[in-house]
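These notes concern the structure reproduced below.
The complex appears here minus one protein chain, its other protein chains still in place.
Order as written gives the chain letters A, B, C, D and E; numbering starts at 1 within each chain.
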């Protein structure tokens, strides 16, 4: 009653430099360890809005300086998690996307041909770049799957998309329906969470979040071995020969 | 990247005599064919509310007569689908359940030890016996999984529950998140749908519904082989090592 | 492009003695004036929970005294609105209904054969007798429309149900989708609202509510003649040859 | 108790070339047969995203070629349904609209002066051009009904808007509250569905969908004559002298 | 058990010229009377869409003329309510905002340093400038609270935001969770509502709305002294040492 999928190509679309670490770093490590190609696309480096420690710590910091440091951190974290990194540099706070951004992302989707995509949830009024990223994604997804757009490139096949957890889930209306057990890769995630020297604060919060989600996943499944987990919401329904 | 579950025990909790055929007959056949033990519990025979053809067709029909015929049909359909049938006979239209019914169902759950349960959705103001069945179920589920209830019987282990589609899904707020491809067992489902002689009407509707759901499932998954499907909503989130 | 329905039988199912006045008195008058038979069923007299002025005003009041006065008021109000009144006296605060209450209401539905039913909304945690009445109603509705329940009485035909506005609509999740213009019968509603001597307070509130709803209805429809309205939510979708 | 509206002008705002056929072709035929002027506005020809068969079937197809064929199909279908067609050609996949598009649509609304409008539902992450069309519509609707916008043209009067069914209704949160019986014009809809030679696939799906919606409408209304229907959601509440 | 907040700076972000009067004029007066600095930002003058009386009353009216009159009315109303007024003049019907508008609003937020913000609700398909204003606001709020945006200006501290009531609350999904008792400043609000000579209509509606909300607030709180109120929805949860 198993359905073996091989090692799917996994694409992560992350609005800011380290979103991919906090929100799905464990799941990235999991797939990477299992032999999948995992690629991360950073739409921006979060240079303006998610780099407070740098702006506060460096006198007269400039966007270019901050972007350089953040690029370095993002590269280190990706490497630890076993994934490639690609930076699209669309500018954050606010991230405002247009037709050209959509087509650029279509090209990325077609080039990498992912079977699984991890990205932001569609709602978050507290961090509006995140839903902007989600909308950019689903516009690009649709365009990537129809033949009349960029007709010279290879159309994207079927994809399963999972939206990762926002910082304040209930406030955003995020109701997770899929938990990935990251107990066996928690150490890798922890290591990735330390690339950003100054962010001890985030390390604590997201270690605790993983344990909280581990508790929920363990209660829901009855599997007492689960200590750490990440929470997701499926974009489209599950379809299969049997239940999962 | 597969997660083999062997052949899970599957329990179907159906409010009325043939609910299990229309709503999840294909999925029952699927599991039964794959080697699972499938047991159906009929809370009632639908003798008052879902036997219109009998009441209209037999002069001075009595509840006992109707129940007899419905029992016969339910047995035939179960057999065709490869499942055992158990009738709890709680009385329908209205089905009103109490503490004793809950404990009775606890005993059934503990005796059969299902790993997968299929039952009604929690909302349906047009057919109130259905949500009553759903509530009876989740009260019994909780009670079956704690040690202080009926302490002499074996506690129920982890279970995955899926709620099947009501007759008018949007009206009931039913938003399916799992589709089972029943293309390869559609003939069996069709055969089971014919046990009730007079219900050509239902046969047509539920053949068409299966094709409609097959279309949706095919679009969602990109799998063009899917011709017929059944729609479900997970009761509790998915938990796993990888996405499904 | 008109669809003439003649003068439908209209049934109002009201949890407490004067709910029917405040919430749909104008609509009752409208149908009554147009030639419909309108019957009101009071499940209770609201003798415990909606008769504060009587309990406060009469020294050592008893339930029987209060019920008598409320019966009188309810009769007067019904007469002014042009409707018959029937009192089922199930006891209020809390109204707790059982199988027998459902069957009793089935008999009423079958006897009167309404085509339109007005009743309470399904949600209201501030006044739990109201959703209890709504649930009693929809259980009885289903049972009244199937042949195996009380097989010696005439089955109920198709019915359109509209749920009237609770006291605090947004709190209850009440989102009205049908407004009835009661401008031409507002005087009759006002008269009915005065049967209860002590309730000047309610008179003011529900005159103002009618004007508030009139404003909304006027804005939504672009019809500036609407000065007063009542708000409802359809129970089941509209079906027709053309849009309404 | 009837409310005769004469023959309202009906406007259909369709994102892509044949959306209007699949989603409301029956309703168009219905109004057209009854004497209404029906006009269809195609915001785009769906040349990139809904013309897969053409892109796959024609070697080195160009957007211009595809648009020509789609224009031809759209004209044929409109004629069969008894409606005029107007193409705004805003470009699809992605359809991204701006202030100028809004004002252009304002002019169309004012010129045609519709009383009934049929358009897309506000939510559909699987086909983002559809909600983009819905938002374009409601921004234009508001602007068309206030005097300070394009002050030299005739302001738009009251309008009733109905949003038609997306491809995957539950996924989009579409909960229909109005069903139009298209049994008597089903043949016309079927004919219109054949203008696109290659789309046998869509013909099958939307014939079956009409029968599925016919079943739902028949159950909800108790009217057994309904065999085929189309499903809609009202944009704003119903307002009237009596219930519909 | 009290939590004294001193006199917070209060900022009102209003899409059109007099939105701030109808929707939160009483609350403005309340804070102003208590010693707060209250500043109103009008994103537009509502010159095209909310000045119907002017367009209808002045022959060959021009946008400039209308804006002049509206500026005058807005200034008068602000003065009566005890608040400063600032006009950003972004153009209405449709209000379409871009990155530059966001940054402009960031500068305003940082310059005034509000502790409380009142603005539009995030949903209103009937008046799309209102949700556009709400989205502009929350994008600017986030950007104003991170250090990398406009790094030479003083970052905005913690803020409490409350969204005021749209014209048709249930239709917009507005579910108020905070009511401000404006009984003691109702006269001031009434005076402010008369600055626009021609809008007797609005005066009546919003006097009645205040009384309706006063009734709801009085019922919810048990405080019979409340005669008039304004309704709001918190943007983010309450946090405190004790309940409020």
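The definition used in the following text is that a residue touches a chain if its C-beta (ideal position, glycine included) is under 8 Å from a C-beta of that chain, and two chains touch if they have at least 3 such contacts.
Keep in mind that what you see is a predicted model, and the values were worked out from it rather than measured.
J.: Where does the absent chain touch, in terms of which shown chains it meets?
T.: Looking at the complete complex, the unshown chain comes into contact with A, B, C, E.
J.: For chain C, enumerate the residues touching the unshown chain of the complex.
T.: So the residues of chain C touching the missing chain come out as 47-52, 55-56, 61, 63, 66, 93-94, 96, 125-129, 171.
J.: For review purposes, identify every residue of chain B that touches the missing chain, sorted by number.
T.: Touching the missing chain: residues 98-99, 102, 122, 135, 138-139, 142-143, 146-149, 151, 235-237.
J.: Tell me, which residues in chain E touch the chain that this view leaves out?
T.: Residues in contact with the chain left out: 1-8, 30-31, 34, 116, 157-160, 162, 176-181, 217, 220-223, 226, 229, 232, 234, 236-244.
The working rule: only the chains that are shown with their structure count from here on.
J.: Once the contact rule is applied, which chains count as partners of both chain A and chain D?
T.: Under the touch definition, chain A and chain D have B, E as mutual neighbours.
J.: Which whole number of Å gives the spacing of the CA centres of chain D and chain E?
T.: Distance between chain centres, rounded to whole Å: 37 Å.
J.: Cα centroid separation between chain A and chain C, in whole Å?
T.: Those two chain centres are 52 Å apart.
J.: Among the residues of chain D, which are close enough to touch at least two other chains?
T.: Within chain D, the residues that touch at least two other chains are 171, 176, 220, 236-237.
J.: Indicate which of the five shapes (line, ring, star, complete, other) describes how the chains touch one another.
T.: Shape = other; not a path, cycle, star or full graph.
J.: Every pair of chains that touch: which are they?
T.: Once each pair is checked, the touching ones are A-B, A-D, A-E, B-C, B-D, C-D, C-E, D-E.
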